[in-house]
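Every protein chain but one is kept in place in this view of the complex.
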Amino acid sequence: MNLSVKLPGLQLKNPIIPASGCFGFGREFAQLYDLSVLGGIAIKSATPQARFGNPTPRIAETPSGMLNAIGLQNKGVDYILDNELPWLAQFDTEIIANVAGACEEDYVTVIEKMNGSPVVKAFELNISCPNVKHGGIGLGTKPELAAHVTRLAKEASKKPVYVKLSPNVTDIVEIAKAVEQAGADGLVLINTLMGMRIDLKTGKPVLANKTGGLSGPAIKPVAIRMVYQVAQAVSIPIIGVGGITCAEDVLEFLYAGASAVEVGAQNFVDPYVCPKIIDELPSVLRKYGYNDITQTTGRSFRNE
Amino acid sequence: MNLSVKLPGLQLKNPIIPASGCFGFGREFAQLYDLSVLGGIAIKSATPQARFGNPTPRIAETPSGMLNAIGLQNKGVDYILDNELPWLAQFDTEIIANVAGACEEDYVTVIEKMNGSPVVKAFELNISCPNVKHGGIGLGTKPELAAHVTRLAKEASKKPVYVKLSPNVTDIVEIAKAVEQAGADGLVLINTLMGMRIDLKTGKPVLANKTGGLSGPAIKPVAIRMVYQVAQAVSIPIIGVGGITCAEDVLEFLYAGASAVEVGAQNFVDPYVCPKIIDELPSVLRKYGYNDITQTTGRSFRNE
Amino acid sequence: MVENTKIIKQEQIGVDLYRMELQTSMTNQAKPGQFIQIQVPGMYLRRPISISEIKKDSLVIIYKVVGQGTKRLSEMEEGQTINVFGPLGNGFPIEQREHVVLVGGGVGVPPLYETAKQYRAQNTKVDVVLGFNDKEQIFYEEEFIKLGCSVSIATMDGSQGTKGTVINALKERNIDCDCILSCGPLPMLKALQNTYPNGYISLEARMACGIGACMGCVVKDQQGHAYRVCKDGPVFPFGKVVLS
Partner (left out) sequence: MVENTKIIKQEQIGVDLYRMELQTSMTNQAKPGQFIQIQVPGMYLRRPISISEIKKDSLVIIYKVVGQGTKRLSEMEEGQTINVFGPLGNGFPIEQREHVVLVGGGVGVPPLYETAKQYRAQNTKVDVVLGFNDKEQIFYEEEFIKLGCSVSIATMDGSQGTKGTVINALKERNIDCDCILSCGPLPMLKALQNTYPNGYISLEARMACGIGACMGCVVKDQQGHAYRVCKDGPVFPFGKVVLS
């Protein structure tokens, strides 16, 4: 059974990648299992400077999902370069560096600093975060802004650039095409949906930040729909993410058009979910008649 | 305990309204309980002509929710006028006529025909459906299109017009403001999120229509967020809808800024959910210190 | 009605096949061929399952594990309660007749049991033809015999009874009748409709509400009129609706 997937810059031994922000830099999970079993790891968003992130509470539960408003807490790109990446070098897995920022220049800064790290195999641009330069709206919500930051990132980068799209848009296909046009090597779909919960006792939003990002199984149908639509409109590979909990979910994303997947919030529910899925994948693929995982991508819209 | 809410055209004895498409014209539920207990009823979308709707399967389950692709099946406005509305007249509850169409003129046609019915107290424009005139995109996805259909509807209508917004947009506030500007008497938020599921056995989408509308508790955080954002930007009342299952959920929507709510898919899960919520509301309101439901609207963003 | 019913019996009776008995007060309203909507804990929508037998204070269902919902149902234990909505839909007609033929395929067999019971109670001659993939799948043969029905079996692989479909078995046994009551997979129902003039079929469809309000489960008749499987069916006369 072949589980390996070759994507720009990434030789994934299997298509399972913990999603950015849901796995830290792997240190905690490394105490539970050998990270070398993973296809890759999308590390926590890096910004030029250290960020404390949003005030707490940052977490709220929702039906079949959760809201988070971490606010990109990280120790800054230099700390990550000096402390996290060298430590990650010991594992035989592909490291994807997720990059975020408050303006376009931030992306360029982080990429230029990380270009030299042999551990980083590709960049993933998180363009969902509110952007100070554009009145707090996300770069991911307008095709021209998304394309612009992609172009700057591509110019700066010595490694393939994946762009992680925000689902909070009217037309995801339009954004995806703009980003492809701007030179992206691949897409990651989807980031979290914007949501909110209100605490009945206080009458105020549960999250200190008021709104937060919705993730978990609740959003899977939205993610599948977006991957399905985008996969038919672009010719760069897609990494699917949103609500994955088991090998069957992975297959659903692959059928929808993804070439690999990221697993997010489920790592909190079952800390062993990634190795569990990797274990189960061969038998699930066999059950549905495959002996090579690459045969499954886009099955749902291919004529057979 | 006052549960009654006065909105343009609507004297709701309580804020609980079954949502359009989730209650038919009430006939089936009338066999289970007296519809006069309800604040109002949003009847199934009416179109100028009868529509069979989409091919089956039209229903798929998702984590804490469901997808539907009914495709506006209805017997057409004339049939509804002759058969459903006179029958509904026997109940002491406010009827909201949901109006849909494949182009702007359809809305005007339906409204003009229904203007004469004393049973209809207000119109609710469903602008989420794909629109033939505009290349299949929904009128609800562009501010100018949404405003335009609202204006036409207001010109044609002898009753208050509520506009039911699509959540599949980048900026719900922008749409809401455009619709308010165009004369809408109120807003209904939200319709379903566009989603999809793929059947692993066939490899194809579960729904014959491929994509469908996601509803149920899974979408509640998105609905609450949108009501919260819109309520602070407009001064017309909002009817909240999306994932309501109990009296606490109702209160969450009211805190977010809604004045009344619609209950959709939960009617399928618990056919008695609406009377159950109406029964529970007084004690839940009392628990949180209220003796009049109208005190709760917008609590989450009001300074107190 | 919606009721929290007690599981008074849960037993595995075949490959992935379970029989469950639910203590309920809806027995006096229930008719053969009707169904109930079961709220399986952890699943959002209810699951429609046919009533297989109507006892004094309980209903029997027989179900196959095909997905998450039926799997969780099969893991529930005797003594636990489960929420049920029903009885729903229109069942099989129980009329004064000398002879009826009941034709069931796979998990279409369960609703025929109560139907047979009620026809036998009025002394109607009941021929039962059951089709399965193979011998291992056969269930309830004995139970129908005990009711005094004459039972024929068809298996696709010929491992028991007639090799082939229920149509083969009907032909082989020369069974003919102006009232065939059937439930099973679509191809079987189509073949029956095309072969015999009179009878009824019971359909399955993806359902949400189960009572006719959501339009999720519709089928069309020859003229294109819509019928709801949950409310106007699940039992329809031969030829009434288009089977696609």
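To keep things simple, chains are lettered A, B and C as they appear, and every chain counts its residues starting from 1.
Simple rule for what comes next: a contact is a pair of C-beta atoms (placed from the backbone, for glycine too) under 8 Å apart; a residue touches a chain by one contact, two chains touch by 3 or more.
The structure displayed is predicted, hence computed values, not measured ones.
> For the chain that is not shown, enumerate the shown chains it touches in the whole assembly.
Even though it is not drawn, that chain still touches A, C.
> For the chain that's not shown, point to the residue among A:53, A:76, A:183 or A:282 touching it.
Answering carefully, the residue with contact to the hidden chain is A:53.
> In the full complex, which of A:9, A:39, A:65 or A:167 touches the chain missing from this view?
Among A:9, A:39, A:65 or A:167, only A:65 touches the chain that is not shown.
> For subunit C, enumerate the residues touching the unshown chain of the complex.
The missing chain touches subunit C at positions 41-42.
> Since one chain isn't shown, list which residues of subunit A touch it in the complete complex.
Residue positions of subunit A that touch the missing chain: 21-24, 27-29, 31, 44, 52-53, 56-66, 68, 70, 73, 216-217, 265, 267-272.
Keep in mind that, in the parts below, only the chains that are shown with their structure count from here on.
> Which one of the chains is closest to the middle, using the mean of its C-alpha atoms?
Going by the distance between chain centres and the overall C-alpha centre, it is B.
> So what's the Cα centroid distance for subunit B and subunit C, whole Å?
For subunit B versus subunit C, the centre distance works out to 36 Å.
> So the centre of each chain is just the mean of its C-alpha atoms; given that, what is the distance between subunit A and subunit C in Å?
The answer is 47 Å.
> Among the residues of subunit A, which are close enough to touch at least two other chains?
None at all.
> For subunit C, jot down the residues that touch at least 2 other chains.
Counting only residues that touch two or more other chains, subunit C contributes none.
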